[in-house]
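One chain of protein is taken out of this complex; the other chains stay put.
Note that the chains are named A and B in the order they appear, and that numbering of residues resets to 1 at the start of each chain.
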Amino acid sequence: MRAHVTMQARSGDGAFLARVNGAAFAGVVHSAFHRAVNIACLSNGELHTLVTGDLDDGPNSLVVVTEDFLAIGICQGDSVRAGGGSLAIAGKAMVNVAGAVVWRTPVPETHCATGLLRRRLAEAEATIRCNGTPGGFIEGMADTEVARLTTRMLHEGADGLALALGRGDTDAALTHARRLLGLGPGLTPSGDDFLTGLLAARALCRRQADLGSDAFAHGVIRLAKSATNPIAYAAIAKAARGEVRERVARLIIALGSTTAEPPSQALAQVLAIGSSSGTEIAFGVIRGLASLIDNGEWDHGHQDRH
Amino acid sequence: MAIKTAIKRNTYFDSVSLMSVTGRANAVAGVDQAMIGMGTAMNKEVLQNVGMLTPEAAEAQSGDLMIVVRSASDEIAEQALVEIDELFKQKGGNESGRKMNYATIESAVAHVPGANLAIIAVAGEFASREARRALESGLHVMMFSDNVSIEDEVALKTLAHDKGLLMMGPDCGTAYIGGVGLCFANAVRAGNIGIVGASGTGSQEVAARIHDFGGGITQIIGTGGRDLNEKVGGIMMIDGINALARDPATEVIVLVSKPPAKSVQDKVLAAAASCGKPVVACLLGGSEEAVTKAGLQFGKTTKEAALKAVIRAGRKEEEINKRALNLPLIAETRAKLKPEQRYIRALLCGGTLCEEMMLIAKESYDNVYSNIAKDPARKLKDVSTSIEHTFIDFGDDDFTRGRPHPMIDPSQRLARLVQEARDPSVGVIVLDFILGYGAHEDPAGVMIPALVEAKQIAATDGRHLEILGYVLGTDLDSQSLAEQTAKLSEVGVTIASSCTNAGLLARGFVSKEI
Partner (left out) sequence: MSSINDLFSKVSVINVGLEMFKDDIEKQGGSAVHLDWRPPAGGKPELIDALEALARPEIAARIETANQEAVERILKSQPVLVGFGPALEVVPGMTKTTILHAGPPITWERMSGPMKGAVTGALVFEGLAKNLEEAAALAASGEITFSPCHEHNCVGSMAGVTSASMFMHIVKNKTYGNVAYTNLSEQLSKILRMGANDETVIARLNWMSDVLGPILREAMQIAGEIDLRLLLSQALHMGDECHNRNVAGTTILIQKLAPFILETSFTTAQKREVFDFVASSDYFSGPTWMAMCKCALDAAHDVPHSTILTTMCRNGVEFGIRISGVPGFTWFTGPAQKVIGPMFAGYKPEDSGLDIGDSAITETYGIGGFAMAAAPAIVPLVGGTVDEAIGFSVRMAEITTAENPNVTVPLLNFKGVPTGIDMRKVLQTGIMPVINTAIAHKEAGIGMIGAGITYPPMEAFEKALLAFARQEGVAG
């Protein structure tokens, strides 16, 4: 059957593009939404994502010039095959990757002074509390016992985690992280979004950029596998390795490097993610950066990073 | 407190949908709280802490969606789960955005939430079956179809009555329900007067007059023309009166009908008298005595009924423009006609309009013929040839079998108009022009060439031919009442302001004494 819709990938994660271009990639649609399709790769088990043209690049993602995946009829269980420059979803759609721009997570080239970072973080936190979407960390979406308790547990977990990271207590930090994983409403529970932001901020701004040295990040990946759903897990595992979607990376750079741009625009872009997901991620980014100040990593040695 | 759980295995909805469904789920009536979230260990702990962790929820995996509802009773919780599931279906949008065709009433009822009325306008031999299925599916019915047996009508109306549903029709052409005109209906002001009508154009006429007198309408319930027949016994008329009696917006009720069978009339008038609201009964040609004895107001004509209703509904009599009959016009017209031009020829679309004008003529003349006359001696043997005073209802079976209604297809009336114009014994030709939903988009316009031709034929013959037009409509109808009237005036048509006045004018034009 040649019934499929042909679509063009505008840009994409370098590794994902390489898989489509070269060695055959096979998978099955894990979940499909109007603006995103998650594909479980049969060989390495990782989730790969197609997003519509109005969304941003991210790890294991392709940005595809189309408006609505569900309208094409893509659904859970569709088989996905790729190789030789295109990716086919069942008989329904063909994504052509020739000419797609290769994307990698942008990284901060410089580190701003601690004082400036503190001020930016305080301003950003005030903005989030004011403009963020209720659901998880911000109360008010539904006035129910469940919602109130969830918000309280999120704050307890986040506060405890920040303190533990600040004093470099990995065991305590993991205990708190465990209580955040899978907690809260939404497809990606609030606690997971928060951890995604926190891990990405730490991974992108730490002195030792490699994961090997971060026992905490390792630990969260290990815990997350069984504590939450595959979509949330994929984001956490990538963030822990310093790979995070474009908008979040831009926010981390705007907050943490010596750029003259005020971080407000980058923050607004993050707050627009999902329903309350952007809000939780932004909180995570702030707490992640703050934890680097608290444990003394921010002041030392960032000049020898590059 | 009752707690109910639904688990959607391996089901992923985007966060925006989940949040929106959560918000709306907590607003479902009777729900104390609803939790919608992924089945992760931490979310289960939250449920545990608030005492909502059911065994089913405890089993959920992190890729499953949990829906847990707490409410006062099991029934409410179950109902809430059903409603939440509906919210997901709407969110899923798989069917909602697509335009689906349904082939059966049952299927449409299953897919269209809130559907409450079926309009049945199919060939008569199939109509009863569809109406029965609609009633059995819990729908009220408006049956436009005719040619339905009286046995079927009784069975359907009995079924509807037992179920507390309205069975309007068969042969019900007009209704106005919940602010929406159905089939043939005029756009009227909302108000406090409800109508139950056994005749479609009669209801339209009364409603249009009420509108013109400054009143307004709540509902028009049609019963179909045979409801007051002995066999049917006025089931729908009585149910309609009772429905309006219970309708808080309705303060005055108007009944419109031809005179019922005696036994039925007693029942209907008794029901009207005990309904607790003022009732004006317009039983065309019926007994004033019976109506007033029952304690109701009598409307001798449609115009009188409308006027009485508007006054009972609270409008001051002195503020109403009653559209009094133009007596000088009668004298003037009479002077133009030759002595041999003695007859009225009424070519009408509206059955009740024909009925009422004929009644008015019969008050003065005995030689009144019609295709709808009850008296066999006065019934036209050949509907294509007029005799003396002739009143033709083009909406009757004689003319509609296998053809569209004359309100939609004017061709038969056009031909007849020209034919009557050739007859030197004709003094006045009366035409009605019905506006509103379901009617022709330009009923006056399509008649203009024939009107001009008719006038010319008479002029060539050296006589004046009076053509009297009545436009049934309101200033809210989509076919502009003012434009339609102007078009007719331009070609020399005299315009009557109501059906009643049209009848009186026509009678006057050919009368030999005042």
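Methods note: a contact is a pair of C-beta atoms (placed from the backbone, for glycine too) under 8 Å apart; a residue touches a chain by one contact, two chains touch by 3 or more.
Everything numeric in this text was worked out from a predicted model, so none of it was measured.
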Selected from A:A15, A:A40 or A:C75 as touching the chain missing from the view: A:C75
Touching residue (missing chain; options B:M1, B:V180 or B:A331): B:V180
Option from B:Q48, B:S73, B:T104 or B:T385 whose C-beta touches the chain left out: B:T104
Touch with the omitted chain, as defined above, among B:G63, B:G438 or B:G508: B:G438
Selected residue (touches chain absent from view) among B:R70, B:H140 or B:R416: B:H140
Residues from subunit B at the interface with the omitted partner, ascending: 89, 92, 94-95, 98-105, 107-109, 112, 114-123, 125-126, 129-130, 134, 138-140, 144-145, 163-166, 177-183, 187, 218-219, 243, 246-247, 249, 437-438, 478
Residue ranges of subunit A at the interface with the undisplayed chain: 1-4, 73, 75-79, 90-92
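The definition used in the following text is that only the chains that are shown with their structure count from here on.
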Subunit A and subunit B: spacing of chain centres that average the CA atoms, whole Å: 61
Of subunit A, residues touching subunit B in the complex: 30-31, 33-36, 38, 70, 76, 135, 141-146, 149-150, 153, 179-189, 191, 226-232, 274-277
Complex contact set, residues of subunit B against subunit A: 10, 12-16, 18-20, 22-23, 26, 33-38, 40-43, 46-47, 49-50, 52, 62-63, 93-94
